[in-house]
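Here the complex is missing one protein chain, while the rest keep their positions.
When the chains are written out, they are named A, B and C in that same order, and each has its own residue count from 1.
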Amino acid sequence: MKVAFIGLGNMGLPMALNLLRAGYSVTGFDLVQSQIDAFVGAGGLPEKSAALAVIDADIVISMLPASRLVESLYLGDAGILAHANPRALLIDCSTISPKVAQDVAKAAKAKGFAMIDAPVSGGTAGAQAATLTFMVGGEARDLERALPLLEKMGKNIFHAGGNGSGQTVKVCNNMLLGIQMLGTSEALRLGIANGMDPKILSDIMTKSSGRNWALELYNPCPNVMENVPSSKNYAGGFGVDLMLKDLGLAVENAQDLNASTPLGELAHQLYELHSKAGNGALDFSSVINLTKVE
Amino acid sequence: MKVAFIGLGNMGLPMALNLLRAGYSVTGFDLVQSQIDAFVGAGGLPEKSAALAVIDADIVISMLPASRLVESLYLGDAGILAHANPRALLIDCSTISPKVAQDVAKAAKAKGFAMIDAPVSGGTAGAQAATLTFMVGGEARDLERALPLLEKMGKNIFHAGGNGSGQTVKVCNNMLLGIQMLGTSEALRLGIANGMDPKILSDIMTKSSGRNWALELYNPCPNVMENVPSSKNYAGGFGVDLMLKDLGLAVENAQDLNASTPLGELAHQLYELHSKAGNGALDFSSVINLTKVE
Amino acid sequence: MKVAFIGLGNMGLPMALNLLRAGYSVTGFDLVQSQIDAFVGAGGLPEKSAALAVIDADIVISMLPASRLVESLYLGDAGILAHANPRALLIDCSTISPKVAQDVAKAAKAKGFAMIDAPVSGGTAGAQAATLTFMVGGEARDLERALPLLEKMGKNIFHAGGNGSGQTVKVCNNMLLGIQMLGTSEALRLGIANGMDPKILSDIMTKSSGRNWALELYNPCPNVMENVPSSKNYAGGFGVDLMLKDLGLAVENAQDLNASTPLGELAHQLYELHSKAGNGALDFSSVINLTKVE
Partner (left out) sequence: MKVAFIGLGNMGLPMALNLLRAGYSVTGFDLVQSQIDAFVGAGGLPEKSAALAVIDADIVISMLPASRLVESLYLGDAGILAHANPRALLIDCSTISPKVAQDVAKAAKAKGFAMIDAPVSGGTAGAQAATLTFMVGGEARDLERALPLLEKMGKNIFHAGGNGSGQTVKVCNNMLLGIQMLGTSEALRLGIANGMDPKILSDIMTKSSGRNWALELYNPCPNVMENVPSSKNYAGGFGVDLMLKDLGLAVENAQDLNASTPLGELAHQLYELHSKAGNGALDFSSVINLTKVE
């Protein structure tokens, strides 16, 4: 079985390497030579364009950073739908707008392709350790066909529903995460302003109705937990600008569908202020410093 | 040991009844005759005023609905500090401003009293079933003295720190809960607008970084879970107006301390709009209908 | 000189009638027969498609309700750029995204057309009375060519800058207006809650630093002013859903450009809540009732 992997960036490269490690033959394409070099060094086969890479692939995987790029990769004249074999299964792992995911899948199906959207969470660490979570939209039989490969790259694989619903779950989950991280930060800061020990406050809220993933596993307050970004000067983890991108997708999606997301939109604005203040590359839990009491 | 219980309302009455059931001698006072009747029917001893009720009590428990009332109950001329025996232990279970809790405790200590603040969560159902959670502020030795009684009324007892910190934890936790319920509602509504099944979306987010107490145990979307208010037309549970009161305490507390709580303040406004639209008596998870897509 | 007018809706029809009244020969197209009938009744020449209407026009004017429709009217196979004479001047009066306006103008210029964007304010009353305000983006010489016609339809004509800047001014102005109407409503309601007479409060603020167009000429509080929608049960005027559309354009534009508009986004959410509560057709000053004290 021949696999084509388009987009060998910070996420795509370690994902492709996991497939190579599992014995797959993988042909890859990226615009950045150093990424291709690393891929080739691990046994990957380079190609000069996406069109050439997909031409005789059984499975095509893409991992790109923006809706616009996915559209042009799949729908453009030099793109996948024009050059891949319609018997190929197409798997887009990019995080993009649910609407674009639906549009691209529709175009693919019109040409006879099977296609799923399979955005991931888990970051570069998860990509390297093959512990990503995949949120999959598409038909069950297409997911089944993809499963052996997804299992080489990730640990949890959720089937969300029809095409685009992988993206929908990602957008909804990350908007909620962004809100919770801010809410948790506000609660901890308010406690600290009252003279509370943030560790004790975190412990009690974790056992109460204030419990959430951020509070419990990713506490934004330095030195409450070990091995989280807040205890390492907010290095590593999931960057402010990545959260900002996902909140942007949520706001855009809500606008398209006339859905109300007042906290989501305010969160979007606050991460944006935080990013503009020069913190875009820090972990997103650093947003606690946007709301701190001096 | 003689216990005095001031404030036999929807919360105070079942709490006092649990003490009576456990064999304590309890003298009570409330302004509403029907509440006193129920208390007396269960073996309680009525008194004509708070001052008379506390006069020879070893332990005084109070459960009132507002900071102002607690101030006047403790500090007024006809109040507890003026009439109780300074050897008595004072336990205020009301949910009030951390600042007022600190002020009252300070005044009590100046007169030689031991005092703790011990606000609860768990609602009237928890009060009846003796499964309340107590968040306690005050000295450890005072909490130890209170413990046998608290254990008759509740299940989880957390020591948060010095005086006022029980209130601080309550305020922080409930602000975070109010934010999370709104955030969860927005995420579920956005998913539904995209055509997602809210049950599947909830399941996946519960296993992901969007996880929180509201999503997992108190889902605001009808028919995702059984036995939660959203599946019973938002009857029962924790009322919108109670959440609004707690968010009001959070906003006031943040103002006093110059702490930033942008999501907390917006949540406060949104629950207020929801309440003014006539939903104050519904469970707070009904706020999902404030943000729904028609 | 031959004029083609595409889009004879609530705004387009009275604008076209003013041109007919001024003696211009106008060929028109719309999808709704009753609108065409009214146009023909006033001396307009009907055509069966936009392509046919523009084929020999010297000046083409369009007035459509959405970015998407403008794109397809100009760029589609059956559209204006494909069928009009490149010597024609193109005037788009629709309120759309600045980005789409720029894109369409660029495509038009690439084919040799002169084009300006000229969105209007003033509503249907202004369209009928020929008192519209035009905010024009494009080259000065193209505006000069358009001027004789614009003056037949409006009173104030502002040159904002290059292509798209007419739309930019419209989006910025209406976002600010939406914010001010809400801010004015909050201030008046707060005064009323304090027992103030809203008329006295409005008078003093109008002479102070709280002064703004909404407060001064379009007071949202009933019976402070005569002849404004608030004194006529919020009938007529500028609808909630039109304000919502303009705020949607602002939010989308801000997203595209990574600009921060926290009050703009919150205003967007609040008008949306107001619309979903069934008030979409009322004048936008009715938003004062979203924030009222019961």
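One rule holds in what follows: contacts are C-beta pairs under 8 Å (C-beta built on N, C-alpha and C of every residue); 3 or more make two chains touch, one makes a residue touch a chain.
Source: prediction; values computed, not measured.
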item: Touch with the omitted chain, as defined above, among B:73, B:90, B:205 or B:273; value: B:273
item: Residue touching the undisplayed chain, where the options are C:2, C:83 or C:189; value: C:189
item: Per the touch definition above, residue among C:235, C:259 or C:281 touching the missing chain; value: C:259
item: Interface residues of chain A (partner: the chain not displayed); value: 266, 273, 276-277, 290-294
item: Absent chain, residues of chain C that touch it; value: 98, 121, 133, 135, 156, 158, 160-162, 164-165, 168-169, 171-177, 179-180, 182-184, 186-191, 193-197, 200-201, 204-205, 207-215, 218, 250, 253-254, 257-264, 266-267, 270, 290-293
item: Footprint left on chain B by the chain that the document does not show; value: 248, 251-252, 255, 258, 260-262, 265-266, 268-270, 272-273, 276
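Assume only the chains that are shown with their structure count from here on.
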item: Common touching chains of chain C and chain A; value: B
item: Equivalent interface positions on chain B and chain C, same or different at half; value: same
item: Distance between chain centroids, defined by C-alpha means - chain B, chain C (Å); value: 51
item: Per-residue overlap in chain C, given as positions that touch at least 2 other chains; value: 266, 273, 276
